[in-house]
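Every protein chain except one is present and positioned as in the full complex.
Read from first to last, the chains carry the letters A and B; within each, the first residue is number 1.
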Amino acid sequence: MDESKKRLVQRLMRKIPTKMLKTTLEKWGRLTGEQQRAMDSIQSKWALTENLLAICEENELAVKHLTELEMIYMIDNPDQGMWYAFQLTDPGDDAQSVDLTQFKEQFKSHLRELVREVSIKIKKHTDEAVWIRIAWGDASSHPDHLKPTYVVHYLQTPYVFVTRLTSKQKPMLSQAMVLSTRYQYFKDANLSGRNLTAIRDLLMRKYQQVFPTKYPSPLTERKQTVTNPHVEREQAKPAANRLQMACEAFGGGTLPQLQSAVYKLETKFRDHTNTLMTEREEPFRCVVKFSSTNLLESLKNCASSGIASTPVTPLLSSIPLKGKNYFVITDNGPGPSSQMRQTQN
Amino acid sequence: MEGASTKGILSHLSLLEVQVRSLTTQRQQPSRVKELQEKTAALRRQKEQLEAEIQTHRDLQTLRASLDKRHDDDEEDEEEMEEDSENSDVLRLMARHTQLKDLLNAHTIGGYDFTKTRRGKGLCVSIATAFEGVYLETFTLEFDVKPALRLVRHDVPPFIPLTLLIEQSRIQTDIRTLLDPLSRQLNGFTARKRQLQLLKRLHETVKVMESNLLCSLIILMFELPVEKKVVLCSLHYCDTSRSLPTRVSFQCDDTALPDFPEWKKTLLETPLHKALSTIRNTGNIL
């Protein structure tokens, strides 16, 4: 067996936890019943790897079969590494009618035109997501299957989710994507996170948004901290109001799990107690990063508990509203796409 | 006729036009003259029908006027219309129906639920969708009112071309130029999604080979029990504001098999799950 195949098997086995191995191998369906049973009985990771190597030899499995196994595992466990969102803009007239077969063919041929040594695998998941695995090579080397790029796209939507893409590979992916989806541009959506589902739900608006409609859905706060009945009565109304505004800004129910949001502030320092700084021409440069295990949930609780004033500032509500978690804030004028004007009040 | 009376005569006409067009594309063979003759006959029938409708509508108007007046005058002169027509009972009921409908419409401006927000600075519009009498999802848009009407946020899925619809509308002067086409798009989408769900639930032997989020392309696979052949059926919904496909095609290894014109017609005219029931009931597929 050649070295690269062996390394791929070892790497795969290192990545897939033992308890998930069984189902993943079953879905793969390349093992005979007997082989599968043999794998199930082995405990140590090392022995499992050795056994799988032997099976690959026996069943004459090639690298493409192994990448299939990797994809199966990846699709089921996408929340690893950083995912970056990209947005396709300026759709052509036929963008809405691109179908999977068309897309597959075109994507492969466009990318192969740009990079000769490239291995592409496309697989559609049950939730309509098109998963693309790209192993890149160059003029002098074969595709590197140990560092593949993963791309997730839902046809007819302008969003593309990518993990493990280098800046060198980006222009090529961009061009292949644009051509095969019939859009004009492929640009950074300024949204990233470890949880693919979260950034997808945020951009596809697949989370419960709360609107100030006539018949609001009943909002329930998970934890009741106030116990004194008098205090409770006194605070009930403003608290309910704060909760409503917090939900309107960040959403209701389970919120998409973002880990962080970054603001690059280049705004003037304004403080009536400090004339020296207020009169200064240059902006006050700083970077603010908010992080949490579930950022939107934390911010929502800040607003509902009163740590953050309500109505919530547009800077914070822009995270779900614009589906971004990287912002450059300046005082004046529109600039690059990620910029946002500072609202003064 | 429900669709026609609410959407207006013109859209009904265009609906018929589409139907006529699809009929003609199916049957290319007959001579042009015969085709035109048929068309004239069809149009004449339609004209007669429309005239009848207009007459009924006039009658209804008079009834409505008197009904509304009676409502205002605390039900004074009751026995006015009695001898006018033998259908007066039906007409009266219809008049009452339209009256109630108008009342309902007045509450939810033309089927949309409007809410003023942020002390008049914002506006929220909810668009409810329905298919075959069942309410489906409701979508909401929130606008800033000042200085100009501007969409702030919404929960419309990304495959609905909302930006395009806004560009094509005159939202500053008439918000309905956005809401009406959007509502059609949303209704079309939810209706197709619903049909696909029903199909999966009701027809387990039919396999969905391919579909997308917008439900604008559905490829089905089913078996012909007699011929023992597998057939692929592709449904294209090129007009995404509609719940019915614009193009249906079949694919089969056996080229000797006909192009299933009957099935095409059924699939183009009836909702997917019902069409398949019809086809299945004739015993043609498993």
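The definition used in the following text is that a contact is a pair of C-beta atoms (placed from the backbone, for glycine too) under 8 Å apart; a residue touches a chain by one contact, two chains touch by 3 or more.
Note that contacts and distances are computed from a predicted model.
Participant: With one chain of the assembly withheld, which option in "Checkpoint protein", "Exosome complex component RRP4", "Centromere protein L" or "Ribosomal RNA-processing protein 42" matches that chain's UniProt protein name?
Facilitator: "Centromere protein L"
Participant: List the shown chains that the missing chain touches in the full complex.
Facilitator: Over the full assembly, the chain not pictured touches A.
Participant: Could you pull out which residues of chain A are in touch with the chain that's been left out?
Facilitator: 223, 263, 265, 267, 269-271, 274, 276-277, 280, 282, 284-295, 297-299, 301-302, 305, 307-309, 312-313, 315-316, 329, 342
As a working rule, only the chains that are shown with their structure count from here on.
Participant: When the C-alpha atoms of chain A and chain B are each averaged to a single point, how far apart are the two points in Å?
Facilitator: 37
Participant: Contact residues on chain A for chain B in the complex?
Facilitator: For chain A paired with chain B, touching residues are 91, 96-97, 99-100, 128, 154-159, 203-206, 209, 211-214, 311, 321.
Participant: For chain B, which residues are in contact with chain A within the complex?
Facilitator: Residues 113, 115, 117-118, 122, 124, 126, 140, 142, 152-159, 161, 210-214, 216-217, 238, 240.
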